[in-house]
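With one protein chain removed, the remaining protein chains of the complex are shown where they sit.
We call the chains A and B, going by the order they appear; numbering starts again at 1 in every chain.
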Amino acid sequence: MSAPRIRLSDNTRRDLGFAALTAALFLAVTFAFPGFAAPRNLAGLLDDTAILIMLALGQMLVILGRGIDLSIAANLALCGMLAALFNRAFPEAGIVPVFVLTLVAGGLLGACNGLLVWKLRLPPIVVTLGTMSIYRGAIYLLSRGAWVNENEMSRDFLAFPRAEFLGLSMLSWLSLAVAAAFVVALQRTRAARDLYAAGGNPEAANYSGIDPGRMQFLAYTVCGAIAGVCGYLWVARFAVAYTDIALGFELSVIAACLIGGVAIAGGIGTAVGVVLGCLFIGIIRSSLPLVGISAFWQMFINGAVILVAVLLSARQREFKRTILEART
Amino acid sequence: MHPSLLTLTDIRKSFGGVRALAHASLDLPRGAVTALIGENGAGKSTLVKILSGVYQPDAGEIRFDGQAVRIANPQAARALGIGVVHQECLAFDNLSVAENLFVNAQPSARGLVDWRAMRTQATAVLRDLDADFDADMPAGRLSIAQKHVMQIARALTHESRVLIFDEPTASLSQRECAELFRIVRKLRDAGCALLFISHKFDEIFELADRYAVFRDGVSVSAGGVSEVTSDELISLMVGRPVGQLFPKLQVEPGVELLRVENLSRAGEFEDVSISLRAGEILGVYGLVGAGRTELAQVLFGINAASSGTITVAAGRAGVALVPEDRQGQGAVLPFSLAANIALPNLATLAPRGWCSAARESQLARKWIDRLGIKAQGPDQPVHHLSGGNQQKVVIAKWLARNPGVLILDEPTKGIDVGAKAAVHAVTSEFARAGGAVLMISSDLPEILGMSDRVLVMRRGRVRGQFTRAQATSESLLRAASDA
Partner (left out) sequence: MKAASLLRWESMLALVLVFAFVFFSAYSPYFLNVDTLSDATFNFTERAIVALPLALLIIAGEIDISVAAIIALSSVAMGLGSANGVGTAGLIGIGLGTGLLAGCINGALVTIGRVPSIVATIGTMTLFRGAAYAVLGDRVLKDYPESFAVFGQGYLVGPISIELALFILFAILFGVFLHRTRWGRVIFAVGANPVASRYSGIAVNRYRFALFALTGLFSGLAAVLLTSRLGSTRPSIAQGWELEIISMVILGGVSVWGGKGSIVGVVLAALVFGLVTFGLGLMNIPGIVLSIFTGLLLILVVAVPALVNRR
């Protein structure tokens, strides 16, 4: 056998490439606005991007399994309202029950998606398009259109995401923890490896005893649970809960995944890539006001970035089996 | 210790109303290679899927080492020690080779995947097989032959005692075949029970110790390979003595209808030149992966060539292609017979745009009669028809266009003998009426029986051209494989 040589996997190569791109973007912005690299600003950047990171990691699981979750933002909003209403009714209960409540509620909402995709084999796009409006509408039913304002939220409720530790907010730490957990879990747990297999080749997965539908169900449930907890975090961070929070945010989440190298066809994607994708979007978003571009351009930029990412990955997929080429 | 490691007795399996296995019995002794022979539709794939736990038999008994067992799912099959090398390449292109070997069976330490153990074990198995790729390679980069070796490696990772090979040599070169046989013999000598499904009699006689013949879901015969001849095997497969299956008509070649000069398509085939005249049937032989289908696609116009020229004589309606994948490429299964036949002919059936059900029905009836398609009527959905009749529909839709050149890609793959004969008769008739035929086939008797001339391709290039007189099984095979 040949001598051991350092061979980078395709995943690592792609992540490194993208890390370089993100670093280049960061350097460019810092070069124009040196204040950008100040620790205070960087901490703020992470804080702004934290929820996106967690949501995108959840969405990645769904996309890995060949699904998509358009209802993720509606899920977040509904659980956020639940959290706010619970907190208003039981302010002394503390935040642990809030975490549990949103985790379970979000997980159930995600499980609904997963069940329909698994058991009835409905197309994910249709299912999550439908649940997206059902969950949004449910917020209205719950709150009867009323808002929950800052003065109706308990101090603990509001304090948790903002509490600082070693210069970073708890929200930021939480997102780092989730990212680290994902990095480890995706590499080391059998469930995650089975998800990669199921997304890469569902037919072969069946032959190996993996049920691709069941893996999708699990992915949707985890994604929903994360969205649920992020609902509480969002509402606490922005100190308000109403029907339209995070409206349209699912598109930013999907954009981050696609930029970060998650293949829409399933089976390919890394946690590191997704985090980088989120940072990329985050850097662009925070540099817009510096450059004097109104925040209204954010959506357009997201759209452009999605299209570029998707065009590039469509090119790569043209992987034809060649007959004339020598085998490696 | 039982002499037979695996015994199946009187297995029955139906899907909906269709009976795949009626009275299937099989005996797999230790330390022997048993060849499973039968035409397509005889029930071999169903049997393999039952043995690998994907399907459950409706009735019958399976005994492993003397004990009655139930193979409830693929994990149960693996736990018993049954490994399958499938015909289709079931590889996970997005994962490494090592991961492919251990899908859903990863070695674990403290609940987490143990990558080092996985890589070590994978490397060991690959070394045993003398594989020319290593465990870290992304499976998507392997060639088909390498993926087959990977599948074998996968079966070996869980110490299989029963190994099933489902037509593994379809896309292997001579050298790769020899390698495979070496591995098979090694496993046999180690005491495994091996089941080898193949259509190629020379392989069967070279490799197998025993044989079992299936016909229409029933096991009709079994015994030692040394006690039987290939003609007898064919008779058993087909159910009647082998007679003349290929009605070859003598036709005087007419004008040149197709001229191909130095045609190439990057990565697929190179420097192909053909001249085809009216009334000729040109057989194109080669192993799977030789580039024949790719050539057909360029001649038909699905893909573009990168260099070279194609000249088609004017007058008749160009080039028609009956593709290899009948159900995926040939027919629109939910559509009716009439709609399928109408599809490439809409310009003539509806010249100003308006479709007429009456005209389509009429056209369909004409071809139902001419080709003897067994169907309830022109409105029957094509997916209700048998494989042979589906193929007739695909041929009909193109013949209705009156093409000059008809390309057939594996036209009789997987259809029953009666339909096979009908397809050959239609093809000969088409040639006699002044058309030109390019017939791609991996079936040597078919190529030898039908062709006026034979072109042999290997790895994208033309390796040999033979007249009818010069073409023999040996010469064609030698040209098609690596020497």
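As a convention for this text, a residue touches a chain if its C-beta (ideal position, glycine included) is under 8 Å from a C-beta of that chain, and two chains touch if they have at least 3 such contacts.
Computed from a prediction, not measured in an experiment: that's the story for all the values here.
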Residue in contact with the excluded chain [from B:Ala68, B:Ala266, B:Leu346 or B:Ala433]: B:Leu346
Touch criterion as defined above, residue of A:Phe99, A:Trp147, A:Trp173 or A:Trp297 at the omitted chain: A:Trp297
Per the touch definition above, residue among B:Leu333, B:Ala425 or B:Leu477 touching the missing chain: B:Leu333
Contact partner of the left-out chain, one of B:Ala98, B:Leu321 or B:Ala422: B:Leu321
Identified contact with the non-displayed chain, of B:Arg154, B:Arg277 or B:Lys397: B:Lys397
Absent chain, residues of chain B that touch it: 300-302, 321, 323, 328-336, 339, 342-344, 346-347, 349-350, 353-355, 397
Chain not shown, touching residues in chain A: 68, 116, 120-123, 125-127, 129-134, 136-138, 140-141, 145, 243, 251, 254-255, 258, 264-265, 294, 296-304, 306-307, 310-311, 314-315, 317-318
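Here is the rule we go by: only the chains that are shown with their structure count from here on.
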Inter-centroid spacing, chain B versus chain A (mean Cα positions, whole Å): 44
Complex interface listing, chain B residues touching chain A: 52-54, 73-75, 78, 86, 90-96, 99, 103-106, 108, 112-113, 115, 123, 127, 132-134, 136-138, 140-141, 143-144, 146, 267-270, 289-291, 294, 459-460
Of all residues in chain A, those that touch chain B in their complex: 1-2, 7, 9-10, 187-190, 193-194, 196-197, 199-201, 203-210, 267-268, 319-325, 327-328
